[in-house]
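This view holds just a subset of the chains, kept in their places.
Labels A, B, C and D are assigned to the chains in the order they are written; within every chain, residues are numbered from 1.
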């Protein structure tokens, strides 16, 4: 029985080595990556037990994704499907001014057909937190419903629900997203949202502190975390707003930074840490993530502790 | 204006290095591969001018496929599409008894929506040979129609039509295939077919010579080539059956062997070679292909000549 | 609760790519490998639930080994140690006449200090089979005792005990091995032994059928399997001797062949297969293993079934 | 018929991965690179049709160079030679203070024997721009003459001539260069020159604006572009001097920056852009180039547009 159950799609991530271009690459590095499993791994590595649930094709590719996630220490509880693709995404790292470019190839996936009745909801009801993100309902009408149903099941079981808005313009329009998400919000306890998404998708205005405050007031969240990329994060909780700066970091891979943040935040909160402390650990996990190639924050609690305490180390020998 | 125009899907081929398993691979080698472009390249390298036509997504992945084909020396004339996926396939080399396993991921591709009216048929009408394979109509109902229409256009232009049955059980059932293909046969001049497919898909019986004879008699082909893998090939032409043994080869990659055979056969026939000579070159190109990693017969005419003349060389220095 | 619990050391395996020499290599491929976890993985992949138990240093290297084993689908239940090394071995593949050379670097390991009282014996008592191999008692006097104690615990719990002699001349002399192993034999139900070891270590004589018979008669085993490398295996059970030929295979990596054999044999026996059937599956798993780089038989049950039924496939597409 | 025809040597570029040293490297990454083909590719990718002409040995190495250039989308029209080497260069990336070190190995090349009469001058006369650089006449006395003759042919055809001084001290002395280049200048319309070369090779003095002005006045150029590395570029045209800053960039590979600049500048000018606009696009293409490993600006027009408009993007998903 895990502390955290996360539901969502995990893709096969295919990226050319270094700064190579997709258009000319002749090798891809292969990894598993998906917002929700990234959060589960970060939470597990920070100190709690996490399970990822999903629907996965019964193919070498589907098994490869599950194998890799298991290697990170989380439990996996998947519905194996004989229909539907394994989602993939192609990722090219460019640096400035080329940027990082993700090309999704996630149509007709097995997970897009996942219905709530295919999952055993007991583990969700017995978990302390259920997590999913705004990517899940963006993937298919079926998943829109499934997301709502699993959130409902979690609430029935006294499980805290946490949700990262994670708006992806390559998946849906701001209008569609706003429409769907605001219907889900009443079932959500902890909301994580990028300041940019609060503005561009939900239509709020103001600085991050104001965004957090408005979101917290307008909906019935217990906690709202507004992330600001390299400028850190803001959390609203019990009417109080807390500030957290980002740690400086040598970025090897920016993908998954927010997921590391959210996973560590949830884990520390479940361990009883207050919001400012949880934010500090979340920022440390996020900083460490950026030094690690791949989607996943393959960190240790000791490393997170070290960053929180000393801001990291140069050479340890 | 090319001698040969080939129409079909070219996929991004993703394969783990060496004998590694898809289920645990963390790198994929990336290549472009598709039966029809493989044939075009083999024909070009044997000595004629070839063009590949297709419909391709306007993405880095689609461009990557076109770039690679251009590098092999053929012309590419593609309809760029803003919808539809780039088809991919995952390939695992196992050796005996694991075998070589191809996992297709070619649903919802751009090419599956290609209609005849999107292509300029002039180059097809002006070509000396138009080639496609049984894979193309297997990909979508639209392509079934397009295949028929392009074959018709070729015939109208006095262009010889060549067709490789290339049955793929992962794409359609024998019944569907038989049904579709026999309708296309009247529009085809040169048929290439594996002995196994002649039996299992078309329901013929007998040894390869008998198969060739029956196919040649029952339909209106000018030439029928029946391939038998490591045991060589049989060609029926003008009522005469010709035998060709396969050359011995150290196999680095068996994929594309038949395409190399067909491309070289067409090329030599266009150059005026008689059927036995064309078969000999086809077998040599096929043997060389098997020594080359990837789908494509990146050979030179000199190398094919050398195999035909001397059976290859050990060390050249 | 697993069907099979396996106890032993799993090393970090470091090998130069391809045929490169250790003496000049500048890259090593890294894998986890150990006889007992190899058996556990093969058994799991064949169809039963398996757990590997061991003692592992709490370092990135120790975690790496555990992560990888988890990725193969087995459970891991390890005592994390703050003392002792992670065992490694260097492996060079040479082909004939250079051969395959393993250099062990497994002194002062954490596992060498593992005592029976450090493990929870409940899972062993509740398992249907407990497995370890002759490598384990060869590693340290402590492990000699622990092996005996865990076998005893298994017997107390009505758990079948299975044991592969796995003599390694780089670890101990034939005399030491014979002395230790014959003391363990009374606690063992199923013995697996190479014909060569039966002769050179235990001092038996005769052909493999005679060796199996003598071993079965002299000690109180229920089953004795005598392996003969490329010439297959012999099993003695209930006084009857069964023969199994090896399948032909393209060898990518011979290491772990015997472990794949043993794991599949145990798994099929637990599933209720009779000895000849289990031998057939064992031989198929062993043949597939040889096509896979690394220690581990990362196969599927479908693949094993296919080899048993059809002897494998050439190209599947 | 291409808008731009570029003439020059393209070498096989051999570079150790990452920051590895030539002196100890055991792998080289292989690419095609040469100032003139780099310019052709950058121009093509920015939006015009470009052809590269040269003389290349009829060997796998020569074909490899041509294949790669074709993959970038440009046309290639080469004289295949049965004599002369394929030029190569070894490139080591060091970062500060080691720097980037190019070791030329371009003696006795096929291209060094290229005479104007070996080329079909029709495409040059029909092109809108003919481009070559100061590297070409530095390679051999024959090429000195050929450069002059091809420039003359272009002028006869009403083709604009563009020329990048590209002084390479490892090829010739400043005196030789000055002597040769100033004789070519009367046949050149658009001159690109590094400020450093204007001073050290041609002996001009002053700041880049003054250099541009003096060059424009003293010779009969229509346009003079003076590049200043990380400090941008200056263009003199119709007596007016325009300034362009460089964009900030994460440099993966500085080689080819100037060629990307020149190619994009020419392309935009041909499309009718005024000089300041062309400079802006040139600077954007140059900045993007630096993020891409290899000699070549494998960019898209959309990416250049995005840099000009928004200075690039961080993560696109």
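Methods note: a contact is a pair of C-beta atoms (placed from the backbone, for glycine too) under 8 Å apart; a residue touches a chain by one contact, two chains touch by 3 or more.
Here the structure is a predicted model, which is why all the values come from computation and not from measurement.
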Full count of same-sequence chains in the assembly - 4 placed in this view: 6
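Just so we're on the same page, only the chains that are shown with their structure count from here on.
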At the place where copies chain B and chain D touch, is the share of residue numbers found on both sides over half (same) or under half (different)? same
Sort the other chains by how far their Cα centres are from that of chain C and give me the top one. D
Centroid of chain C to centroid of chain D, CA atoms only: how many Å? 62
Cα centroid separation between chain B and chain D, in whole Å? 40
With chain centres taken as the means of their Cα atoms, state the distance from chain A to chain B in Å. 44
Please list all residues of chain B that touch 2 or more other chains. 21, 23-24, 67, 101
Answer with line, ring, star, complete or other to describe the graph linking chains that touch. other
All chain pairs satisfying the touch rule are A-B, A-C, A-D, B-C, B-D
For the chain C and chain A complex, residues of the former touching the latter: 67-68, 70-73
Within their complex, state which residues of chain A touch chain D. 18-21, 23-24, 94-102, 104, 168-170, 229, 254-255
Going by the contact rule set out above, which residues of chain D touch chain A in the complex? 71, 247-250, 252, 284, 287-288, 291-293, 298, 303, 306-307, 311-317
